[in-house]
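Take a look at subunit A:
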Amino acid sequence: MLELEAVRKSFGAIEALKGIDLLVARQELVFIIGPSGSGKSTLLRCCNRLEEPTAGRVLVDGVDIVSPDVDINEMRRHIGMVFQSFNLYPHLSALGNVTLALRRVLKMPRDEANERGRAALDGVGLAERADAYPNELSGGQQQRVAIARALALEPKVMLFDEPTSALDPELVGSVLDVMRTMRESGMTMLVVSHEMGFAREAADRVLFMDEGEVVEAGSPARIFESPEHARTREFLRRVTGH
Partner candidate 1 sequence: MGGVALRLEALSRAREAADVEALIYNFFNLEVLLKVHPLLLKGFWMTIQLCILVVPLGIAGGLVVAVAYSFHVRWLNWLLIAYVDFFRSFPPLVLLILVFYGLPFLGIEVPSLIAVLIAFLLNTASYYGEIFRAGIESIGRGQREAARSTGLNGIQTMVFVVLPQAVRNVLPDLISNTLEVMKFTALASVVALPELLRMGRVAQGLTYNPTPLIAVALIYLALLWPIVRLLSRLERRTMAKR
Partner candidate 2 sequence: MNRIAENFFDLEVMAKYLPSILDGVLVTIQLAILIVLSGLALGFVLAVVRAFQIRAVNWLIVLVVDAFRALPPIVIMIVFYFALPFVGISMSGFVVAWLSLTLVLASFAEEIFWTGILSVDRGQWEAARSTGLGFLQTLRDVVLPQAVRLTIPPLTNRTIVITKSTAIASVVAVPEILTQASAAQAFSANTTPLMMAAVAYLVIFLPLVVLSRWVESRFGWKR
């Protein structure tokens, strides 16, 4: 469903991604962990070309989105993204946030867009907050609206860029619940996060990245119980505090 081939990204002299190969199968949940500055977010942002890869190919459902003749705006609606800082539009209600792209990109009539938007909000448990503005919602609610905004476009893949790290601990659970439901309904997901518990429980595969490379990859059990590389062990030791 999502395939990266030798993706490189440099910022000036700094090489953030040193040739990444990755295949995310349909309905798979792949988790990326690693220290900050390891290139995880850059990798995610290359998957919908918020960052232009310097080299390599990114295939979504067989279409190379890096190719110059692809309509990136048409492709992006198939690739949902959820941001660390939610990035809800403060001047629009929850429903307005969800329906903007439906109306402007999919050219849906207002009624139809509202209907689909309400269904998406219902899906994240916020049907009754449709008319609330972002500043009237808790962080967890805002992030769920952001998820609904992406889901309403019925994407083929969802990208999560540290979706819970801006949240107070007691609000993390509600967002993870939504992600768990998405996983159960068969969404293809690529997640950058520090929620190791969630990775262990829900991920099909875990990738450990460091310094712009995938150091090792495998089932959660293998990565967390018996990591092969010293760098992986060192990282896990630090984040789990053992």
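The rule is short, and it goes like this: a contact is a pair of C-beta atoms (placed from the backbone, for glycine too) under 8 Å apart; a residue touches a chain by one contact, two chains touch by 3 or more; residues count from 1.
These made the cut because all candidates are chains of the complex that A comes from, given by their letters.
All values derive from a computational prediction rather than experimental measurement.
Hey, among 1 or 2, which one's touching subunit A in this complex?
1
Can you list the residues on subunit A that touch candidate 1 in the complex?
The contact residues of subunit A facing candidate 1 are 48, 50, 73-77, 79-81, 83, 85, 87-91, 100-101, 104-105, 146, 149-150, 153.
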